[in-house]
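Of the protein chains in this complex, all but one are displayed in their positions.
Moving on to chain A:
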Amino acid sequence: MIGMGAKLRERDAPAGDLRLANLTKRFGIFTAVDDLSLTIPQGSFFALLGSSGCGKTTTLRMIAGLEEPTSGQVLLGARDVTRLRPYKRPVNTVFQSYALFPHLDVHQNVAFGLRRRGKRSTDDDVMGMLELVQLRDYARHYPAQLSGGQQQRVALVRALVNHPQVLLLDEPLGALDLKLRRQMQIELKRIQTEVGITFVHVTHDQEEAMTMADTVAVMNAGRIEQLGAPAELYEFPATAFVANFLGQSNLLAAEAAGPAGSDVPVTAHGARFSVPADRARSDRGAVYLGVRPEKLHLVGSAAQVPSGHQHVEGVVTDASYVGVSTQYLVRTGWGSEISAFTANSGTGGQHPVGTPVVAHWDPRHAFLLPREPGQDDRTTPLLDEPVGAPS
């Protein structure tokens, strides 16, 4: 079936990058997608990450041709497909709602796209695909007879079997249990690498996005906040939204007064810190000083802080043992809480609630982000805390 993919690709329109140019979609006065411009290289695995309602599905629908952009363009290679009808686009979608045909069995559902393009014998392709998602035995079942996860897998192969130029996946693994999900992630990644289809993968799951994608885009309120390789986004986020959406961050409200040499000195809550200039997204005025919780180390006294590290002092207010690590909440001298994860590697002791500690970090792991004046410290709440609990 891989060979067939190559054949189909040759027959299809010339391969090329998927480009969105100033793509905008408004529903009435509400702007769902706001002036989106990006290029997805051919054959890459692109993940679109963002909170619910930020416009991910709308973006995919415009690429598929199911939604007409208010303005802007969709380009496949050199070809402008903005006004092309969906059935003429070499693009297939795995729908968030599956949208399986209830009157067709699994086999017929998967064969649907091949049949419409005039392929006579579909059985080998279809059965090969069903094998891939462990649904061989269900070929003659109807969608209503399948579990949610099985339906999702059918939806996946129904699109994949066509070997489109671009495959759009709208949370295709959302209904699967963890084990199957990991398995499917590996399969998807393998298929993507083998056939060289461009994948645009929408997900809520940041871990999924980071492990699978070459490029991750974090979307917020119809705009792309940041786009880049997963490690880049994680290690050096561009905005406070990204810093908190992708993993957790301690963001201290600070003031910066421009770079001094290769460092940017900042003042936060009366204490002085500094960050390397190449780690600063903003070096003047209101900034956030950010440190990831796992980059914070806890020691008993300031004397134990290694040289070159910077530190804040505080008192442990919460310690959650989660197996591989212990997650601490430390109340700082100025009253806000920061979180720190320490690996349970057997070295280093535990810090019971109520003990004074010193949290220190290597300035090369810190980053500076722009901040709206007036915004206070932000710490992603611990997982076991109710969302929205005062910090």
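FYI, a contact is a pair of C-beta atoms (placed from the backbone, for glycine too) under 8 Å apart; a residue touches a chain by one contact, two chains touch by 3 or more; residues count from 1.
In this text, contacts and distances are computed from a predicted model.
Visitor: When one chain of this assembly is omitted, its UniProt record names it as which of these: "Spermidine/putrescine transport system permease protein", "Energy-coupling factor transporter transmembrane protein EcfT", "Cysteine desulfurase" or "Pyruvate dehydrogenase E1 component subunit alpha"?
Guide: According to UniProt, the chain not displayed is called "Spermidine/putrescine transport system permease protein".
Visitor: From the list A:16, A:86 or A:370, which touches the chain that is not on show?
Guide: Reading the full complex, the residue touching the unseen chain is A:86.
Visitor: Any idea which of A:24, A:108 or A:320 touches the chain not displayed?
Guide: Checking the options A:24, A:108 or A:320, the one contacting the hidden chain is A:108.
Visitor: Looking at A:64, A:197 or A:212, which residue reaches the missing chain?
Guide: Selected residue, touching the omitted chain: A:64.
Visitor: Pick from A:83, A:117 or A:364: which residue touches the chain that isn't shown?
Guide: Result: among the candidates, A:117 touches the missing chain.
Visitor: Which residue numbers on chain A touch the omitted chain?
Guide: 64-66, 85-87, 91-93, 95, 97, 99-104, 108, 112-113, 115-117, 140-142, 144-145, 158-159, 162
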